[in-house]
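Handing you this structure, nothing more for now.
Of the protein chains in this complex, all but one are displayed in their positions.
Every chain is named by a letter (A and B) in the order it is written, and numbering of its residues begins at 1.
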Amino acid sequence: MTVRNKLSENALQRLRIWLLLTPAMTVIVMLFVGGLIAGLARSLNYFPLIGLTEPNLDAYRAVLGDETFLRSLAVTSYISFTATAISSVLAVAAALLLRPLVLRQRLFYFMFSLNLTVPHAVGAIGISYLLSQGGLASRLARSAGLTDRPADFPALVADPWAIGIIVEYVWKETPFIGIVVLAILASVGEDYESAARSLGAGRWQTFRYVTMPLVLPGLVPASVIVFAFTFGAFEVPFLLGRTAPTTLPVLAYRSYTDVDLAARPEAMAISMVIAGTSALIISAYLALTRHYSRG
Amino acid sequence: MGLLLIALALPILPLAVWSVSFRWFYPDVVPSVWSLEAWVAVLSPANNLAAATADTVAVASLVTVLATLIGVPAGRALGLNEFPGKRVVELLILAPIVVPGVAVALGIHGLFIRYGIANSRLGVAVVHLVPTVPYLTLLVSGVFANFDTDYELQARSLGASALATQRFVTLPAVGPGVAVGALFTFLISSSQYVLTLLIGGGEVVTLPLLLFSFARSGENAIAGALSLVYIAPGVVALWLSSRHLSGNSAALGGLQKL
Partner (left out) sequence: MTRRQRLFHSLAVLAALAGTAAACSTGSSQNESDAVGLVDLEESELAGANWDEIVAEAEGGTVDWFLWGGSDQINSYISTEVADDMAEQFDITINRVGVSDTADAVNQVLSEAEAGRLSDGSVDLIWINGENFRTMKQGGLLFCGYWDVLPSMEFVDRDDPAVLFDFGTPVDQCEVPWNRAQVALIYDSATLTTPPTDIDALLEFACANPGTVTYPAPPDFTGSVFVRHVFYNEADRLFADEGGLDVLLGAFDDEVYEEVAAATWATLNEVEPCLWRGGDTYPADKPALDQLFANSEVSLNMTYEPAEVGLAVDDGLFPETTRTYGLQSGTMANLNFTAIPFNSSNKAAALVVANYLLSAEAQLEKADPAVWGPQTVLDVDRLPEDMQAMFQAVPRHPSVVAPEELAPLALPELQADWVTGIERDWSANVAER
């Protein structure tokens, strides 16, 4: 009797859980998975409504054989890797440095997290007014006698090294990662580190063997979010990037809004590549860090 | 510290100066003519700031309500329970966070047109659920992970009704975390550009769209003024919630769970 009660209680509990989850699952399956599948179908030239019932790989062939696409893939990966790496390093450094100030004072915390609330589009526009060759920094350089004309100032926006884009990402994402790291530091306190120091560990050793393992569980997912975001973001490269080669999301959007309908399957193929590549790189990264955090 | 804060404020500075400038050409470090013309233009009815604000607020409010109704139960289920299939659920919830929105939006667009919800506030709000529901679910699951359900059981065993338990026990414990999540959901929705552009089809013009249109046509002064208008609500929201955020990792726990 009690066993049966226990069982049905268990079943009830499970039912309850799934009922709670159903709305969220519905949204994700219908919109996210549905959107991906609709995109996948279109990328395979499968679109029964306009009489396309024979799926094929033409769009992928066209896209993967296109030098513009390959260069774009390289540029996108380069930007995401660089921006994520710089933001992560800066964030850990800033979090360690600012820990005493930020955690104790609401104002400092507020200042540090301020640009989390500033949309990327605004950041990008600000960066362009600041760093373009006719921008504020260039004008200051000229009034300091360092340059004579705009062209003397280094190209930092729409430049070959995507510096403007990376600066914007670092500017916006460093506080994001920093706050995640700070939250961990706050929750674990300084006891472990002081213990390590009192046991004779040097600064570097303490950092490497105590602090890092502590913050890694927050740093890894935070940097994954940053990588995924920068890999798929549209606004910043659209505003600060070069015309060619551009990043994949901009390329996909351009093909999608190309008035030539034939470009649509290619746009979908590019977006499938964006989805696939970012998923692949992220799982590789997670596997790698899991490996290292164990070893 | 000071240096860092300056670096953080630096990109905002030129926006502010541009917004009160007129004929600010290279090599002038400060505008030769100061003017409030851009603010007048931004506030003039012809430039649709009021309409864009209305669209932004309408969409973001709807998103916040829907995402909260959908994400809080799911967050509770995930935060409090171990159950078979949990990993699949987590995977599904994480997927929209790591897979870029652009990749999904192009596919969704065709579906929405067919079902007649493209080019409407409703359609835009629905598509904004893709980035917001997973975020809120994860965040709330983090909040609930720190919540001890024994308090609920105790309240019930002391004779409190289910509703009273939710009202006096659960809500005070998880309320601040959920409120911060809802606030940030509002911000996430109101900062969407590509999703809004595609699904709104030009008929739902939110603030980021308006801003892009001026920034892209070289109207720097107007773009500067509009930027300041656009970031103001987020700054206020952050200030209001910073009490709940500082030193308390619960609100950000959802992000750590990734």
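As a convention for this text, a residue touches a chain if its C-beta (ideal position, glycine included) is under 8 Å from a C-beta of that chain, and two chains touch if they have at least 3 such contacts.
Just so it is clear, the structure is predicted and the values come from calculations on it, not from any experiment.
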| item | value |
| --- | --- |
| Touch criterion as defined above, residue of A:Thr68, A:Gln105, A:Ser143 or A:Gln205 at the omitted chain | A:Thr68 |
| For subunit B, residues in touch with the removed chain | 21-26, 33, 35, 37, 41, 44-48, 85, 87-88, 91-92, 109-111, 113-116, 118-119, 197, 201-203, 205, 210, 212-214, 216-222 |
| Residues belonging to subunit A that touch the chain removed from view | 29-30, 33-34, 36-38, 41, 48-50, 67-68, 132-134, 149-151, 155, 158-160, 242-245, 256-261, 264 |
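Just so we're on the same page, only the chains that are shown with their structure count from here on.
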| item | value |
| --- | --- |
| Chain centre separation in whole Å, for subunit B relative to subunit A (CA means) | 16 |
| Subunit B residues within the subunit A interface of the complex | 1, 4-5, 7-15, 17-18, 26-29, 69-71, 73-74, 76-78, 81, 83, 89, 92-93, 95-108, 110-111, 114, 126-127, 129-130, 133-134, 137, 187, 191, 193-194, 208, 211-212, 215-216, 220, 223-224, 227, 230-231, 234-235, 237-239, 242-243, 245-249, 252-253, 255-258 |
| Residues of subunit A touching subunit B in the complex | 13-14, 16-21, 23-25, 27-29, 31-40, 42, 49, 94, 97-98, 101-103, 106, 108-123, 125-127, 129-130, 134-136, 138-140, 142-143, 150, 168, 171, 175, 179-180, 183-184, 186-187, 217-218, 221-222, 224-225, 228-229, 231-235, 239, 249, 252-253, 256, 267-268, 271-272, 274-275, 278-279, 282 |
